[in-house]
Every structure is written in C-alpha cells, then in structure tokens.
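Have a look at the structure below, then the notes.
Here the complex is missing one protein chain, while the rest keep their positions.
Coming up: chain A.
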Amino acid sequence: MPRDPDIPPGWSYNPASWAQRLPIVAAAILGFAIAGYLSAFQFGWIGSVWEPFFGDGSREILDSKISRLLPIPDAALGALGYLADAVAGLIGGRRRWRTMPWIVVSFGILVGPLGAVSVALVILQPTMFGEWCTLCLATAAISVVMIGPAMDEVLASCQYLRRVYDRGGPFWGAFWGLSAGGAIRPEVEFQGGSR
C-alpha cells in the first residue's frame, strides 16, 4: 500500500487529518454551547441556570466575585476561547502541520491555557466558595480532554520547524507558511518518512 504523503516523516499517522481534528472541533463547539449558556446567565439574559446536583452551587459560583474580575464574565471568556479553538481547529487542510505551522501552534496555545484556566477555576469552586457548579465542571472536563489530542499536531509542526532550522532553511518563512521550508524540498520531506 503506498504511503500517504501527508503523514509527517517518522510518523505512523497524520495528526492533521480530519479524523484527528474533527472530534476536537466537536468538543470545542460543545464547550462553546455550554459556556455560552452559562454566560447568558451571567449577563442576566436568563434568570436561572440548570443545576441537578449542587443546589444553589451554580448560581453562587457564577455570581461570585472571581467570575467578574475581568471586564466580561468568565463564562463569556470561556465561550470565546472555545470558539477560537473550533476556528483554529478547522483552518487549513490535512497538510497544515507543514503548510501553516503558525495556525497549528496557535491552536495548541489556545487549547493549553483554556484547559489550565478551567482547572484553576475548578480548584477555586470548593476551596473559595464551598460550592460546585455542574456545568462549570462539564466545560472544564471538555477543555482538559481536548489538550492531549490537540498536542500531537503541535509536535509534528515543531518537528518540521526544527528540521527546517537544522537545514539552515528560513525558520520564520516556514512558520508562516510563506516558503516550503527552503532547504527542505517537499519530495525529500516525503521520502524522509517513507520507511
């Protein structure tokens, strides 16, 4: 069977394939929907929020001082984060680990901190307020589950940039996808992985 030329050299699969990326995008859209619902409560557009387990927990957490530290409520910020994740997950074709590393790296940078902030907020819920918020936990879980699957693509892009750098190619040109890695001709890239 001929090898798929879009697979990075030394890899057994293509981390930028749609089968790899679409589940992450789906998770981001689900996170966007939940965070959007929670921010609708924080903006006062809806009067109550669904909370099956922790009584007044969601209301207390969503109305807390910490949620209003920034100019916009924290759930709205989360919703924007998920939206950015979904968009960054969709941009580019199945060769994007090589053709547009900048979007892959941006995607990784967006997914990482969103997860970190979510986890920090999960720690704050019981320790500062003695309450839990079911949907807040759900969005946090989504943002954490996205991290692992998103990172393999980042690794492939970073390895590619390292190869360009090692060969004396234009690092930034490759990063922005302006040149095909200079010293690395695409056909050499492909042969490199055809083991």
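One rule holds for everything that comes next: contacts are C-beta pairs under 8 Å (C-beta built on N, C-alpha and C of every residue); 3 or more make two chains touch, one makes a residue touch a chain; residues count from 1.
Assume contacts and distances are computed from a predicted model.
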- Per UniProt record, name of the chain withheld from view ["SPW repeat protein", "Acyl dehydratase", "Protocatechuate 3,4-dioxygenase alpha subunit" or "succinate dehydrogenase"]: "SPW repeat protein"
- Query: Of A:Ile66, A:Leu83 or A:Cys158, which residue touches the hidden chain?
  - Reply: A:Cys158
- Just one of A:Ala16, A:Ala35, A:Ala84 or A:Val122 touches the chain that is missing; which is it? A:Val122
- Tell me where the left-out chain touches chain A, residue by residue. 8-13, 15, 115, 119, 122-123, 126-127, 140, 144-145, 147-149, 151-152, 155-156, 158-159, 162-163, 166, 188, 191-195
